[in-house]
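Please find one structure pasted underneath; my questions will follow.
Just one protein chain is left out here, and the rest sit where they should.
Order as written gives the chain letters A and B; numbering starts at 1 within each chain.
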Amino acid sequence: MEITSQLDETFRTAKVSFGGILKEINLYMTPDAHVGDFVLVHVGVAISKVDEEEAAKIFSYLKEMGEVEELNS
Amino acid sequence: MNEKIKVELQCPMPKFDFDVITMGHGSGGLLTHRLLKSGVFDILKNEWLDQQHDGAILNIQGKIAFSTDSYVVSPIFFPGGNIGDLAINGTVNDLAMCGANAEFLSLSFIIEEGLLMEELWQILYTIKKAADKAGIVVVTGDTKVVEKGKGDKIFINTSGIGHLHPKANIHHNRIEEGDVIIVSGNIASHGIAIMSVREGLEFETTIVTDSIPLNHMITSLLENFGENIKFLRDATRGGIASVMNEVAEITSLGIYLDQKQIPIEEQVDGACEMLGLDPLYVANEGVFICIINAESASEALNLLKGEKECKNASIIGHVTSENKGKVIMKSKVGGTRMVNFLPGEQLPRIC
Partner (left out) sequence: MKYLSEYRDPALVEDFLNEIHKITTQPWTLMEICGGQTHSLVKNGIPALLPDKITLVHGPGCPVCVTSISIIDEAIYLAQQPDTILCSFGDMLRVPGSQKSLLEVKAQGADVRILYSPLEAVKLAKENPNKQVVFFAVGFETTAPANALSVVLAAQSALENYSILASHVLVPPAMEAILSDESNTIDAFLAAGHVCTIMGLDEYYPIAQQYKCPVVVTGFEPVDLLQGILMAINQLEKGEFKVENQYARSVMPEGNLIAQKTIHQVFEVNDRVWRGIGNIPQSGYDVKNEFKKYNARYKFNIDIIAAEENKECISGDIMKGLKKPKQCPNFGTKCTPEHPLGAPMVSSEGACAAYYHYAEN
């Protein structure tokens, strides 16, 4: 879910877009999340900020595995 | 918690000397007379209603289809329409699914005391517009008023008749292995439009109901494909999954669906995801399933896609002799799953 606009800095709530649906979410537990970031939301509270670098790794995982195997064989 | 949708009058309301409907308006006495004479129902003027008879006299020859439906949707106003649209389009579509073109409708209201005149007027205006678009006439009607708390703003019943298309031969026992299943448009939009008001969801682009009259489209299909069309059903409560299960059960054949081919608007898909709803079970209003023989399928699809309202039509599966009585779907990632009947109420009072 993408944070689209900060509503309230004091209470750390923000409007978060989930594929086009906007919902007000509490950001108390993700102080480092800002507009434009992606967060994982559970029952109205953001519980983590998506690490974009890690997120991309999954797509090269198999290739890397293949390379490691080649090295070992 | 739900924000009330402010009624925007699309047609200026004449001045009435009452703001709300009261018990007196339904009593049959002076106030009822005033209501009828006030011009509230002038908006539906035609030669039958003008007679103010207890019933309408119609001159009908030939095979006709007859259908009835009641509308209890809550909220009564929702993005893209109101209960008036559903009341007309719903019955027009039920007749269309029988292969008939709706001609005459009855219209009855059960109004809860306290309904604003403004709201009734807007609903009536919507009914008029929907009737004109569908090409039907409301020829007889009734109005009752119940005490506050004994209704929910307004309930509507419409019953309709129309001639059967001469080429129509629609019956589930004509469905055979190999027949192709077409859906006429994006699914789940109506249900989500309703939910968006109930749940107070905000969307970047408002999701609107898909309520439309389908009779013209069906007439065109029947004209071109006649007997090749085995079965038609609109996917209202319970969504397309319910229609598919009904077909599988009653024919004792199997249904195979391909999730990749099922059309759905991205925002609607996201809303379903967020609300924990399976779009296959979410209500539609102006979407129908057509089961047609394989040879005519792609031509029929092209005909549908040529119409603005059915431009997202898609072939979603076929009838099979495997897994008799069941509906199986291939998921987007390649595995298969069952699509059962929906247990209980996913979304109450959706139409």
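We take it that a residue touches a chain if its C-beta (ideal position, glycine included) is under 8 Å from a C-beta of that chain, and two chains touch if they have at least 3 such contacts.
Just so we're clear, the structure is a prediction, and the values are computed from it rather than from any experiment.
Engineer: Since one chain isn't shown, list which residues of chain A touch it in the complete complex.
Structural biologist: Chain A touches the missing chain through residues 2, 18-19, 26, 28-31, 38, 40, 42-45, 47-48, 50-52, 54-55, 57-59, 61-62, 65.
Engineer: List every residue of chain B that touches the chain not included in the displayed model.
Structural biologist: Counting only chain B, the missing chain is touched by 1, 199, 266, 270, 273, 276, 323, 326, 328, 330-338, 340, 343-344.
What we mean here is this: only the chains that are shown with their structure count from here on.
Engineer: Report the inter-chain centroid distance for chain A and chain B in whole angstrom, where each centroid is the mean of the CA atoms.
Structural biologist: About 39 Å, centre to centre.
Engineer: Quick check: in the complex, which residue numbers of chain B touch chain A?
Structural biologist: For this pair, the touching residues of chain B are 201-205, 266-267, 269-271, 273-274.
Engineer: Chain B touches which residues of chain A in the complex?
Structural biologist: Listed in rising order, the residues are 17-23.
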